[in-house]
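With one protein chain held back, the other chains of the complex are shown just where they sit.
Residue numbering begins at 1 within each chain, and the chains themselves are lettered A and B in the order written.
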Amino acid sequence: MNSQDSIEPEPRRYRLSEIARIISGELSGNDDLLITGVSDVEEAEEGDIVFAENDRFLRQAINSRASAIVAPLNTPDTNKAMIRVMAPRRAFISIIELFADAPRKPAGVHPSALISPTARIGQGVCIGPNVVIEDDVVIKDGSVIMANCFIGYGCTINEDCMFYPNVTLYHGVRIGKRVILHSGAVIGADGFGYMFIDDQHRKIPQIGGVIIGDDVEIGCNTTVDRAKTGMTVVGNGTKIDNLVQVGHNCKIGPNCILIAQTGLAGSVQLGQGVILGGQTGLKDHVRIGDGAIVMAQAGVFGDIPPQAVVSGYPARPHRQRLRQEAAYENLPELAKRVKSLEKLITELQQRIEDRQEEA
Amino acid sequence: MNSQDSIEPEPRRYRLSEIARIISGELSGNDDLLITGVSDVEEAEEGDIVFAENDRFLRQAINSRASAIVAPLNTPDTNKAMIRVMAPRRAFISIIELFADAPRKPAGVHPSALISPTARIGQGVCIGPNVVIEDDVVIKDGSVIMANCFIGYGCTINEDCMFYPNVTLYHGVRIGKRVILHSGAVIGADGFGYMFIDDQHRKIPQIGGVIIGDDVEIGCNTTVDRAKTGMTVVGNGTKIDNLVQVGHNCKIGPNCILIAQTGLAGSVQLGQGVILGGQTGLKDHVRIGDGAIVMAQAGVFGDIPPQAVVSGYPARPHRQRLRQEAAYENLPELAKRVKSLEKLITELQQRIEDRQEEA
Partner (left out) sequence: MNSQDSIEPEPRRYRLSEIARIISGELSGNDDLLITGVSDVEEAEEGDIVFAENDRFLRQAINSRASAIVAPLNTPDTNKAMIRVMAPRRAFISIIELFADAPRKPAGVHPSALISPTARIGQGVCIGPNVVIEDDVVIKDGSVIMANCFIGYGCTINEDCMFYPNVTLYHGVRIGKRVILHSGAVIGADGFGYMFIDDQHRKIPQIGGVIIGDDVEIGCNTTVDRAKTGMTVVGNGTKIDNLVQVGHNCKIGPNCILIAQTGLAGSVQLGQGVILGGQTGLKDHVRIGDGAIVMAQAGVFGDIPPQAVVSGYPARPHRQRLRQEAAYENLPELAKRVKSLEKLITELQQRIEDRQEEA
């Protein structure tokens, strides 16, 4: 690809000494080291700065690809550059903010946007080209709706939200504060429900709504269906990745993590802080307890207790599944061993028979 | 989330006595009970009315969370409110219609819609803002195309369809009557086919079309690819959930149900009334017989006979899979038992050897 004359955004980078100054920390290591990003320890790359508030994290940080570590005051020297601070968490949040790219907003309301006269638009709201906003929509101060979004009648969007281009909200959806919706996300479409009467699938009316809590982020092309009656709910602080399906009447607690391509059938309930790995599937009406982890590709067909870690199909405690998988790997060999045993037993029986005859 | 001043759509609700009057039924139980929705028995919630036309359904209804039951005339009293009628099915269809929310249509053709002069638009067709309709498109009476949809050249959309915002039809797609397409659905994109010749994947021309039958509903962000040659077909009355992939040249029979995130490779054939659970995957060219059920997350690599119920990877009859899963759960224990057997056999052999030596 010839991109010699493309305009590339200047990558953000800071000298380690600058960062140390900003967070009022003590620097050990190369002052001039260029830091190009901030990362969790698992995903760190060269140029990243990471965070280690205790010994375990420090060991991980030392073994990571990161170039520098933010650590508490009394931390010993390591192989990496280090900034020592009183309150490493607070310092690290400052560094995250330093690198965060504020998305460029459209300026004000674009003249091509079609906004119902009954919509109420707050202060400082930005609305991009070709956006359609239907009757009785409320958009509160500071929210940004980028190009080609569709906001159905009666929706409420609270303060400081960010909708990337081409988001669709069906009617009556309620969105919290500081919610980020990525392109292609569809919130509030009909749940999937039919009854087969007289040789036809008849649509069960989907007349409930959707509530998205504060500080939620929803990925590209993810779909959250409206409730049959009542509400589909995504709790405060929950983060949903791309291409996820949330069925009608699901109740997702606060601070959950749903990784890409996960699917929740109708009326699933997640507690708080639940983590669903990529491509997991949850049967309708299952309940997942607080802090439970469902590992990637698992199929959940029954309730999961709080703090459990489950995997596999059907999902079972992960340690149990690991033992089963290990046995499965050896299954052909086990079958051979059973075959040998059968042969041995037959021989033994024969020998006993022979000796009985002899006797 | 602060939603105190949001405008919420008034939830639909009827007193049980009103419903009894509308369907000319005999009411037993609280006249004033508020019914807020209609449901199948499995998904019923408090406030719902459900339908029980025989003893089995009645038992399920009694045990469900529903508040009221529609049942045949001679049904005995239960713990729930009940309306008895001559023809419960017909009555229940009336109740469904009572609750169904007619979607608000855009009024007529919005001035921002771009419609080719060669397109033929029927009576009472509604077309929303920013819709693009290319040459030679036919849209028949009563169909609704909401904002930001794109209809490629030569498409035909029959009577009384409903396209939610942001649906894309590639060229030449044929859509039946009363078809509902949800936001983000893409119909008629190129099938996925390449030949690797001289170190390049060369695109196999995808020059066929797509036919969507009458009364089909297709979910958000679902994709139905056009045929290589000939047609990809979705049969009358089939319902497809969100994020489903239908490959080129698939032939889906009438009244099938495809649950979310299911994927059909090329040239799959489904009979009538087939049910595919969520996240199932079907290999190219497999044929699924009438009335077969593929359970959630199954991987289908071969043909499935009519009425079969299959699950697992690779998909097998569900009862067989349940037995295998049960055995799998006990696999580590089975391995231990084989190990003990081996030890026992060795001991026995030794004892026989010893006695032979003694003798």
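Definition applied: a residue touches a chain if its C-beta (ideal position, glycine included) is under 8 Å from a C-beta of that chain, and two chains touch if they have at least 3 such contacts.
Source: prediction; values computed, not measured.
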{"item": "Selected residue (touches chain absent from view) among B:R56, B:R90 or B:R202", "value": "B:R202"}
{"item": "Of B:P106, B:G142 or B:G263, the residue in touch with the unshown chain", "value": "B:G263"}
{"item": "Candidate in contact with the missing chain, chosen from B:S39, B:S143, B:T232 or B:N249", "value": "B:N249"}
{"item": "Contact partner of the left-out chain, one of A:S28, A:N255 or A:Q269", "value": "A:N255"}
{"item": "Residue ranges of chain A at the interface with the undisplayed chain", "value": "1-3, 5-9, 11-12, 36-40, 42-43, 45, 47-48, 51, 89, 92-93, 96, 99-101, 103-104, 110, 112, 128-130, 146-148, 164-166, 182-184, 215, 217, 219-221, 237, 239, 241-243, 255, 257, 259-261, 278-279, 296-297, 312-313, 325, 328-329, 331-332, 334-335, 338, 341-342, 345, 348-349, 352, 356"}
{"item": "Touching residues (missing chain, whole complex) on chain B", "value": "114, 130, 132, 134, 136, 138, 148, 150, 153-154, 156, 158, 166, 168, 170-172, 174, 176-177, 184, 186, 189-190, 192-209, 211-214, 221, 223, 225, 228-230, 236, 243, 245, 247, 249, 261, 263, 265-267, 279, 281, 283-285, 299, 313-314, 316, 323-324, 326-328, 330-331, 334, 337-338, 341, 344-345, 348, 351-352, 355"}
